[in-house]
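One protein chain omitted, others in place.
And now, chain A:
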Amino acid sequence: MSDSDFDTIRKLQAERNAAAAGKKGSKMFDPSSQRTDVSTKASLTESFDTTLYERDGGDRFAGYNTSIAAADGDDDDDMEEDTSRRLVGQYTASKEQMNEFAHGNGVEEDDILLGREKSARIIDRETEYQKRRFDRALTPTRADPFAANGAAEDGESYREIMARRELEREEERVKRAIEEKPTNGETAPHVATLTNEHSGSASDKDNKDTGSAEVVPAGRKRKQRWDVASGSADATAQSAESKVKRSRWDQTPAIGGAAIDETPRRRSRWDQAPAATPIGNQGLVTPMHPSQIGGPVMPTAFGTDISMRNAPLSDEELDMMLPSEGYKILEPPPGYAPIRTIAQKLMATPAPAGGTSGFGGFMMQDPESGRVAGRQLPTEIPGVGDLQFFKAEDMAYFGKLTDGSDENEMTVEELKQRKILRLLLKVKNGTPPMRKTALRQLTDNARQFGAGPLFKEILPLLFERSLEDQERHLLVKVIDRVLYKLDELVRPHVHQILVVIEPLLIDQDYYARMEGQEIISNLSKAAGLAHMISTMRPDIDHVDENVRNTTARAFAVVAKALGIPALLPFLRAVCRSKKSWQARHTGCRVIQQIPIMMGCAVLPHLKGLVDCIGVCLQDDQSKVRTQASLSIAALAEAAHPYGIESFDDILKPLWIGAKKQRGKGLAAFLKAVGFVIPLMDEEYANYYTSQIMEILLREFSSPDEEMKKIVLKVVSQCASTDGVTAGYLKQHVLDEFFQSFWVRRMALDKRNYRQVVDTTVDLGQKVGVSEIVERIVNNLKDESEAYRKMTVETVEKVIASLGAADIGERLEERLIDGILFSFQEQSVEDIVMLNGFGTVVNALGVRCKPYIPQLVSTILWRLNNKSATVRQQAADLISRIAMVMKQCGEDALMGKLGIVLYEYLGEEYPEVLGSILGALRSIVTVVGINQMQPPIKDLLPRLTPILRNRHEKVQENTIDLVGRIADRGPESVNAREWMRICFELLDMLKAHKKGIRRAANNTFGFIAKAIGPQDVLATLLNNLRVQERQSRVCTAVAIGIVAETCAPFTVLPALMNEYRVPELNVQNGVLKSLSFLFEYIGEMAKDYVYAVTPLLEDALIDRDQVHRQTASAVVKHVALGVVGLGCEDAMLHLLNLLWPNLFETSPHVIDRVLEAVDAIRMAIGPGLVMNYVWAGLFHPARKVRVPYWRIYNSAYTQSADSMVPFYPDLDDEQMVRHELAIVI
């Protein structure tokens, strides 16, 4: 890639950034959090519930594989390791990097078509690796050796399965061997290519004896999925002699003649007929069009097919076309059933281009054509009702329901199946209420339906390729519910369920993974450990890596569900398997997954887990060693900071292994070492670090990206342990570290960049600021922008955590100089630069004084720039450094800045305007209202119109500034101006952002304080009449605040007077204001209780529900305010009025009422309130008992102890509490 290309890309990126900055609103930069990325989406890789799964400080998944290794995973067995020894490092940026530069990360513009293109189908977002799930087939039902009656009924036994797996492995081995032959140079002597061009020479040998040219294509060559069909009748014939291998795709029975005859009765995977595609002429490789097939014409999928001409004719059409006399319509022979296999169904779907009109492209639907209308997808299936949707693919599964056959003639089994299908269809495609009832029916009748019939229908649906997230979720839910009911009946189907559920464990979607885990965990609880192990054991050394991977994850879930100790003996045996290395590999992987899933809960079993994989560290197979060390890393990370004693035994092999290994294996060992070292105590950590450091230093120069990342991680882990001293790091590590990692190239790749910055900061924690800054300060003037950025970020992080006291005079000069340079030279305005600048200036504090004039001139110059982002950044910088300028005594300069900013208030870009207002605010805060230049009386009138700006950032900053002025210097502006601002503020009360509404409310308080509450209150009370609820609520809050700031007696009379307005909204608003008012004034309420009681009386007996609800809220706040202040009489009075509302059923009303009762119980004590309660606890009417018990329960949970003296005396011998009668 040449420089010019780089430049173009950079330019494009700059333009895009500028455009995005103008467009995207506050998405770009949020001043409160100072982050550009304010995505509201929940993270996929982190646990959603951060309070439950608290991450103290760091990212608990750091270092784990949070994404699933797909194509280039650590442990993809089918991939050969990269053995090419590159002598020179890679100097060109990779394609991904270039793309990232071109499209940006987080700064790219929103593609409006993106959402539309991103289809809901799961398969569309799956990687190749994940799609391999379709390679698995639903296995036959298995025998349940643990069944209660002891008799293993029909189904495959464990022995059969193991034998089959053995066969598969052998097959794989032979296939490999055949593939490898040509590469190993054992190629058969060259054969003339004229006779067969496309079959490999290896296959020749196999085919030699058949001697027929036609069978050659069916010979052994590397299989391509679509040409499996070439196994035509000839091939099947051949299969009798030489066992032709088939992939699992070809399970559908062929339509071609001979195949069916040859299919034996027992249906294992190996003997099913091969043809997936219909075969025309025997021996033809190309599949023919379905219309050519003799025999039954299948109905095509409804609606999707536009090939009208090829579509089957309807009965009516046939009646019209054919003469009615002389012909007879024959009955279909008994036992005939149309074939409904999906594979064949789908064949009919793709319409030949331009099927009808001879050319492709858009076609108007002819509304006249009855056939088109008639062939629409049915939305109503008999016995199901209206569905939300019905897809063409659904027809394959649910088509049976539409065939209109007579239910009276069906057997019980058939009826059952139809019932299940109907319910499933309702769950999958129905409306939410339909779904709910159907799901309930399925659950309730699960045992009657039986496990077999249920799973026979559910599981194939989950294998459907057009499945969408929602459908999958619902089907998985069905399985989950059904599992509960079926319990041990699921055993024969465990493997089938696993086959469809395991892929969920490697889904990108966090929730899908969780769902999968839940199912497997329930499954293992239902089926029991022994059965789970015997079911999953055969998959542990499966030939397909994907199967082993998902099985390992499933085993980890089983361990989580049934406890690690239960599974440990099995895992130990697996990890020591002599028979196959795949089993050992999978065993290690299970042990890696357990800590990832369970975190520190592995601690009690740490020793056992480590012991399992200890031996694998010295395995012959490098993959097993690698996996074992990755598992050690995961265990150590989960155990941190405990449990070093469990690792004692493996320390030696680990360290020796690290010295022996090279390449990928080494990377894994280093990773393990990096996680084990932090667990050690000081001396050991020091010793082991020095042992490993030579290797790390050697690998500093490794060209492998993965290795680089791991080395960096290990260095930072070593550096942050106590045992490693600053002296050691300075002496041995720093020089080489900076030499190999602080190079421009590292800044280009985002992940390397991050890793280098983090590691440098970690090193900085030990060796000090100046050591680090000294080494990198020159890079601030480097010509590569990315490199400058990396330097600024590092400097920022180091200085932010350690301060700048360590920085000498000369270094300080170079630092400021460098930062200024890189700030001015940035081509893309970046938050990193801004943060870096701000942090450095703030850390240096007064030492910045000499540089301030230079700084300010830069800012002024940039404020004048024609690019909006530059102006915005300059304004943001002012707010960062205002504090320091004040410390340096640069008041004059600040005044100058203030005036310049004031002049820029006409800014048209809202983002920039927001930043300018922010800068003004920070100047006002620092210099004070009185010293402010320009004077407040000039500034505020300019702000009033800006309040009308609808942009959130602008609103937030203006309101903040105005509020501050109202708070600190209200006298500088006259009352009329403040009133004008009040009116503007009313609009802000309905802002979307809570921060703005809150700021507006507070400002009302300040203004009311400044000019007296009367006028403000009048404005607010008027606003109670508006229609909009949000606005009324906020007005109520504002009234509450005004009352709080100006004392309640200034507000209450007017407010209560307003209650007399015979308008529901207003009265409600008043009540709401009262509620906020009493909430805010707290104990002050005791002076006003008797004043508001009559009003509350009226409100509590109002006909309107909402009225009483709001009044209850007021009562609650009043009561909580006057606890212990002697207003019990009023409270009791209110309780009497409140009590009848107990029987309200609307959830909001009853909640408020109960809260109010609780509050009054606080105010008057439980004794009095409980007197009301005893009466209803055992009332004959349930409708009465229910709410009374609710009150009793909340009283009991809140003040059980103080209720004891007040328990009633019941007329019961046993109930007399003699102890209470003791008097001394």
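What we mean here is this: a residue touches a chain if its C-beta (ideal position, glycine included) is under 8 Å from a C-beta of that chain, and two chains touch if they have at least 3 such contacts; residues count from 1.
By definition in this document, contacts and distances are computed from a predicted model.
**Student:** Given the choices "Splicing factor subunit", "V-type proton ATPase subunit F", "Protein PTHB1-like" or "Vacuolar ATP synthase subunit D", state the protein name listed in UniProt for the chain not shown.
**Tutor:** For the chain not displayed, UniProt's protein name is "Splicing factor subunit".
**Student:** Among A:V412, A:V846, A:A892 or A:I1222, which one is in touch with the chain left out?
**Tutor:** A:I1222
**Student:** Please identify which residue in A:P433, A:P641 or A:G1126 touches the non-displayed chain.
**Tutor:** A:P433
**Student:** What chain A residues would touch the chain not displayed?
**Tutor:** Its contact residues with the unshown chain are 432-433, 436, 1147, 1177-1178, 1182, 1185-1186, 1189, 1192-1193, 1196-1197, 1200-1201, 1203-1204, 1207, 1210, 1212, 1214-1215, 1217, 1219, 1222-1224.
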